[in-house]
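Dropping a structure here in structure tokens format, bear with me for questions.
Here the complex is missing one protein chain, while the rest keep their positions.
Here the chain labels run A and B in written order, and each chain numbers its own residues starting at 1.
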Amino acid sequence: MASGSNFHRLPEPEYKRLTMTFDGRTIEARSGDSVAAALIAAGVTVTRTTPVSGVSRGPYCMMGVCFECLMEIDGVQNVQGCMVQVREGMSVRSMAGARTVSDARTPGDG
Amino acid sequence: MARPSYDVIVVGAGLHGLSCALNLAREGLKVVALDKDHPGRHASGVNAGGVRRLGRHEAELPLTMAALEIWHRIEQEVGDSCGFVACDQIKVAESGSEADTLQARLLRLRELGYDHEQWIDADELRRRVPAIAPHCVGAVLCAGDGSANPFRTVMAYRRAALSAGVEIRENCPALALSPAGSGWRVDTPQGPLDGGAVMNCAGTWGNTIARALGEPVPVTPAALMLMITERLAPFLKPVLGAAGRTLSFKQFDNGTLLIGGGHRGTAEPECNRSRVKMVGLSISAQTVGALFPQLADVRVVRSWAGLEGMMPDDIPVIGPSSRADGIYHAFGFCGHGFQLAPITGRIMADLLVRGHSGLPIEAFRIDRFAAADMAAMDTPEQRISA
Partner (left out) sequence: MVDPVPLLIMGSGPAGLAAAQEAVRAGVGALLLDEQPTGGGQIYRALGEATGERQKTLGTDYAAGAPLLTVLSAQCLDHQPGATVWEVSPDGTVYYTRQGQARAVSAEQVILCSGAMERPMPFPGWTLPGVMTCGAAQILLKGAGVFPASGAVLAGSGPLLLLLAKQLIGARARLAAVVDTTPADNYRGALKYLPGALRTPGYLLKGLSMIRTLSASGVPWYRGASGLEAIGDDAVAGLRFKVRGRQHEVACSNLFLHQGVVPNVQLSRSLGLEHHWDGLQRCWRPILDGWGASALERIAVAGDAGGIMGARAAEAHGRLAALGALNRIGVLSETERDRRAAGARAVYRREILPRPFLDRLYRPHPDYLQPADDTIVCRCEEVTAGQIRKYVELGCLGPNQTKAFGRSGMGPCQGRVCGLTVSEIIAQARGVPLEQVGYYRIRPPIKPVTLGELATLEQPEDA
């Protein structure tokens, strides 16, 4: 269990352990976890700041209704973290305000 | 029993109807505006809000110029900003032949004495729209156009009309039209109303009055679709269109993207509703994908369709009836009437009060269609008898 988390896991050795990163920090997860559940288990409370006022928010409903747990998962912004299952090596980042748009790729950028 | 009596009965309290009512009331006339639903239920309330001169039909140029002047001081006109923001409008060329077409139009505009549209090359386009796909070769730019919030605009006109003394009757369709004394009687579920004149601003349903007067026009209903995305960090200042595709694309101040493009949903005017069709939205999404490939992961949060009256020559009917005194038409704006609304009301008030408008409206006369055009159109259920 990550230090600082009020959340514990039931004693269930059956589930496979996975690792992912959140804002660069390594997080331990179990197979079957949603990304949001794994983060909560690891003591993460804030997963984004809002595009309206910039205040912090975290997961709220965990069932795809509220869209509070929007995060960047493997490079895709504004994904509902409660609706995606953890995969080994997944890279997750918090969202800071609105999603961003890159300039056009110039030919040769790949 | 005294029947309610007005100088003018405006049928249809959408944006054009409200603008007519407001301008007529400001001329000191007693005006009632009827709406079968409520103001802004269809095209007026749910369009893209483009305040655009770019790409206008030649016949509309004098009107669009005059309308823009009012838009730039819309707060004085109706007491609310209507969410109007001035910005550039850009129409992108994706190939040399598209560029040729756009430049031919620019030449024609110069001949007519207009210079509001300007050519910009690929580098300048990229400077103004850094996110645009690299294959775009240039664009036409119209500086000083803008966009506004449609529903807010309708509500602002509604409030302004009410405070100018207009009576607005909602859920009050015009059922029948008949001559009464020197004027007209309009039967409604709320009883008959007498008016010295009638303004037909019934949008998609405008033909029902025209038909009753024996001057039907080939107007067809269309459900024009729009969609809107989640918020994005600011990346697009101008409103964007494309020469070779139907597209209206802009980013609001709040970061959301509005994607329109004239693709049509299912219009059911007889049921008073419309529905989006995913096939058309899919084409709009493909268009955005071609011009901004990096937006593929952006989420669409809402889509909708608004019922609008389309004309075969893509311009509205504006002017007096060719058959009956005291009846005036302004409908069939073909999906680009929003910008014109402030001036339509002015024109209609001038026609009624002064007998003429200072602006050229000959091209919009109701009897411009030949019998052949009429034969080609379907005949929707007639609701009004005269």
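Here is the rule we go by: a contact is a pair of C-beta atoms (placed from the backbone, for glycine too) under 8 Å apart; a residue touches a chain by one contact, two chains touch by 3 or more.
Please read all numbers here as calculations on a predicted model, not as lab measurements.
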Since one chain isn't shown, list which residues of subunit B touch it in the complete complex. 40, 149, 151-152, 154-155, 159, 228-230, 254, 273, 275-279, 281-282, 285-286, 288-289, 295-304
Contacts from subunit A to the absent chain lie at residues 6-12, 14-15, 30, 32-34, 37-38, 40-41, 45-47, 50, 52-53, 55-68, 70, 78, 82-83, 85
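Everything below uses one rule, namely that only the chains that are shown with their structure count from here on.
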CA centroids of subunit A and subunit B: separation to the nearest Å works out as 45
Going by the contact rule set out above, which residues of subunit A touch subunit B in the complex? 51, 76-78, 97-107
Can you list the residues on subunit B that touch subunit A in the complex? 126, 130-134, 230-233, 235, 255, 292-295, 297-299
